[in-house]
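Note that this complex is displayed minus one protein chain, with the remaining chains in position.
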Amino acid sequence: MAGNSIGVVFKVTTWGESHGKATGVVIDGCPPGIDLNESDIQRDMDRRRPGIGESSSPREERDRVEIVSGTFEGKTTGTPLSLIIENEDVKSRDYDAIKDVFRPGHGDFTYHKKYGIRDYRGGGRASGRETAARVAAGAVAKKIIHAEGISVVAYTREVGGISVKKIVLSHISENRLCCPDMDTSAEMEERLNEAKRKGDSLGGIVEILVSGCPPGLGEPVFDKIDADLAKALMSIGTVKGVEIGAGFQAAGMSGSECNDPITTEGFLMNNAGGVLAGITNGDDIVIRIACKPIASIEKKQQTIDIQKRPQVVSVMGRHDVSVIPRIIPVCEAMVSIVLADHIMRQRAIR
Amino acid sequence: MAGNSIGVVFKVTTWGESHGKATGVVIDGCPPGIDLNESDIQRDMDRRRPGIGESSSPREERDRVEIVSGTFEGKTTGTPLSLIIENEDVKSRDYDAIKDVFRPGHGDFTYHKKYGIRDYRGGGRASGRETAARVAAGAVAKKIIHAEGISVVAYTREVGGISVKKIVLSHISENRLCCPDMDTSAEMEERLNEAKRKGDSLGGIVEILVSGCPPGLGEPVFDKIDADLAKALMSIGTVKGVEIGAGFQAAGMSGSECNDPITTEGFLMNNAGGVLAGITNGDDIVIRIACKPIASIEKKQQTIDIQKRPQVVSVMGRHDVSVIPRIIPVCEAMVSIVLADHIMRQRAIR
Amino acid sequence: MAGNSIGVVFKVTTWGESHGKATGVVIDGCPPGIDLNESDIQRDMDRRRPGIGESSSPREERDRVEIVSGTFEGKTTGTPLSLIIENEDVKSRDYDAIKDVFRPGHGDFTYHKKYGIRDYRGGGRASGRETAARVAAGAVAKKIIHAEGISVVAYTREVGGISVKKIVLSHISENRLCCPDMDTSAEMEERLNEAKRKGDSLGGIVEILVSGCPPGLGEPVFDKIDADLAKALMSIGTVKGVEIGAGFQAAGMSGSECNDPITTEGFLMNNAGGVLAGITNGDDIVIRIACKPIASIEKKQQTIDIQKRPQVVSVMGRHDVSVIPRIIPVCEAMVSIVLADHIMRQRAIR
Partner (left out) sequence: MAGNSIGVVFKVTTWGESHGKATGVVIDGCPPGIDLNESDIQRDMDRRRPGIGESSSPREERDRVEIVSGTFEGKTTGTPLSLIIENEDVKSRDYDAIKDVFRPGHGDFTYHKKYGIRDYRGGGRASGRETAARVAAGAVAKKIIHAEGISVVAYTREVGGISVKKIVLSHISENRLCCPDMDTSAEMEERLNEAKRKGDSLGGIVEILVSGCPPGLGEPVFDKIDADLAKALMSIGTVKGVEIGAGFQAAGMSGSECNDPITTEGFLMNNAGGVLAGITNGDDIVIRIACKPIASIEKKQQTIDIQKRPQVVSVMGRHDVSVIPRIIPVCEAMVSIVLADHIMRQRAIR
């Protein structure tokens, strides 16, 4: 009920603070007999790590995942998987200066109001660090969905107001920003560097594409697949909007424009984004999320402290300029977790 | 797990098909001692009823709610509330013609794929009729949130591409479309009538405004208040996008533009939409949803039937032209249910 | 969270008070395509009805079940089943005399303490009437378990201290008390009549036998099949003890006596009661429950009222002398619900 779990059958529970000893995740409900070792998971963990680009955080987190339970001789046993990621290179002193100050755009103020106590070091539980555990769980979820022929890929559509002009999936892995348009990618990098020089940050838009999804996944009323995907993605700290298929553009369409005609070959268009009445229709699922700019900026900002006194704050730590591209594997993880869960839910009623 | 429930403490379970004997809702977890009678609920039910305007469905549903359990002498007792709404004026024969045809934009195809069987009469469980039960539950939820000083109001921001120019809350109740800008309202009506004449339908954008919400509601990781609101709203059949605060606009901002400065008087702006790190900050919660056009249109559409043969379909029944304004009380209900649930969740840990 | 639901995949939620308009149950998660009509359910309902024997309640409840949603043309559709049982022959005036008095052995005192308000008519939600909804849900669950070759039968082992001498399953349906030993049955009836004449009541022991259960059902740690069965049975108002297999006798055994040897033909004994480490082993599941005597007795009892004043109370209503035999179908229902749920849970991981 305290909200650190997601999923019904494939249930993921994360724990850990930014500057605690470790973060981790327990996955309860993983099917038995799946090949799983640490290197399977590490691949995605490495994609989430702070990069080496100019606009990325210099903090070094090796993010080494250890499987502590739930596998035997390289296979899952059906018992809970416990994955642990030690926090290395944690410099708590960086944060002492702001322990009584509520940083704008952060959870400092709201955690204080909710709990009356908070671990102020690096954002504690509200830190982006928490997403490491999500990515680890997502890597396990991917095993389940890949076995069903489903693949999930996320990429950058927009950074700092610069949008891609085209989507070429093969470009994604060829640039640091996971941009499906190599040309735009360079422009985006430039914009990020510019923001960094100003001590500022930038937002962006990520699109997630699910291919090979069978029809019939999703529960029709409250646990519609798009509702669960919206929740899973909106639960990433930085996300302020989610849309599926035609999304907000659907609001301006007529029914005859928006309805996807059905042919013997399948759907003629995909305004639905692969989901009808909350259930997958077999077409690609296409989702976009809006990411706000990273809240931690060096630029001076007006705020108050715990005694309600006005303060000016400049957040100096080691921060990224944008959640893009590090959020990309997190998006893939959340979508994979939701799909793995719904695949297993559907099995229960068949 | 089959997804007909929402909420953890204040738990709402709906049941019923469009053309069954009745629809209803069970609310488990309503606090005892709340004054509640049928007229409290009926008020919102009446707002969801098919109107009398030209662009609205002529089907007459009286939507009379009966409280069958959970109250005693006009007060809730803490036991489950069972609310039942009989389905009147149900003409099943209207639907016989299309029982083997998958209507574009509808759940016909996906229900068939998921269950291998479906109640084709009027969309069955996928019908907008299901939202009657949500509105009934929402009316109970409102009792809980009003007692905390919270109010929820939803209104139309856009219909068929026509947007409001201003937001005057007092206008909302003065026009059929719940538009906070009387001038635009007339234009919207005209657009709706035009679409009706063409046998087509229109989408729109609804904004929901929550005032008086205390800080501290929401769970920080997966059950962020904005994640739960996104799910609740996305679970309404017609919704293709949800955004909070600055929403998709945040993607184009810099951190220094997007972060809301904090002063001793409160937040200077509200790009956050009242939520920081998944927890309410005491400011207004502002959410927008994108509604696709109603899928049932008279215009001819290309589709297939259950034997995979090509078909042309024209959906003749009695349908609205737009989910606006009937979706307005549904949005208020879903937001109220989420807030009532999180108020009670927060009580548990205090 | 308010505890009116049981089951994870096959989820049963009951509602209704003894003297409200109706009681009912919503089953969310029933698989689609199951043949189901009201007469399937009515059969078990009739077994729970007040009988005509001397020791049974003269109150006439016809307990007519109506399926209000979730089926189409005689088959389940996968959407929620809503089953409603109208309360007929409700004489509220019977209870006015004791509305401020806490009847010993009843929930009057504890409901008052928990909620600060209670529906005192006939026990309200705490009434045995609530079990009508359980039996209705159990009849649906039986459809699922029968399809897997599982059968559940409950019978009386003891009433008022009189135990069966033998267990002959064919005897069960041949006497009103569902006693598997016709000879003992007559003795039990006599003891019940004697208690009735004294204005007193009696307890008893019921045994539930599950045959044909496949191995592999149950989750190994907290949701062990025996743990879930214990909870389901202990949740019946009158039950004060549950044991499985050798039960309390196991406490006095040595390991070499208690462990069931395994042979190529199966287990040589069944001290385990069909469950090892919380998972079914393919052998019969054997459970016994202890039922306390019915709390409502005409004999004068010492108590207090809502103002903490001493009172003497004699509960005059129309009450049974023992929960046996009416609890028999309730036990079968609870066990069937747990098994149906675990069958579906196991499907999800296969």
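Order as written gives the chain letters A, B and C; numbering starts at 1 within each chain.
Rule of thumb we're sticking to: contacts are C-beta pairs under 8 Å (C-beta built on N, C-alpha and C of every residue); 3 or more make two chains touch, one makes a residue touch a chain.
Note that the coordinates shown come from a computational prediction; the quantities given were computed from them, not determined experimentally.
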Residue of B:G3, B:G16, B:G78 or B:G203 touching the missing chain in the full complex: B:G78
Per the touch definition above, residue among C:I67, C:I98 or C:I205 touching the missing chain: C:I205
Sole residue of C:A2, C:V168 or C:M182 that reaches the chain not shown, by the stated touch rule: C:A2
Those residues of chain A which, in the complete complex, touch the missing chain: 1-5, 8-9, 11, 13-17, 20-24, 26, 28-29, 32-33, 66, 68-70, 72, 75, 77-82, 84, 114-119, 124-125
Residues in chain B touching the chain absent from view: 1, 9, 29, 31-32, 78-79, 220, 344-345, 347-350
Missing-chain contacts mapped onto chain C: 1-6, 8-9, 14, 102, 104-107, 109-111, 113-114, 125-126, 130, 158, 160-161, 195, 198, 200-205, 215-224, 226-228, 230-232, 234-235, 237, 240-264, 268, 271-273, 275-282, 290-297, 299, 301-304, 308-310, 345-346, 348-349
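The rule is simple: only the chains that are shown with their structure count from here on.
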Rotation, 0 to 180 degrees and nearest 5, that superposes chain B on copy chain C via CA atoms: 180
Chain closest to the assembly centre - both centres taken as Cα means: B
Rounded Å distance, chain A centre to chain B centre (Cα mean): 27
Whole-Å separation of chain centres (CA-atom averages), chain B against chain C: 39
Inter-centroid spacing, chain C versus chain A (mean Cα positions, whole Å): 46
Multi-partner residues of chain A (each touching 2 or more other chains): 1, 9, 220, 345, 348-349
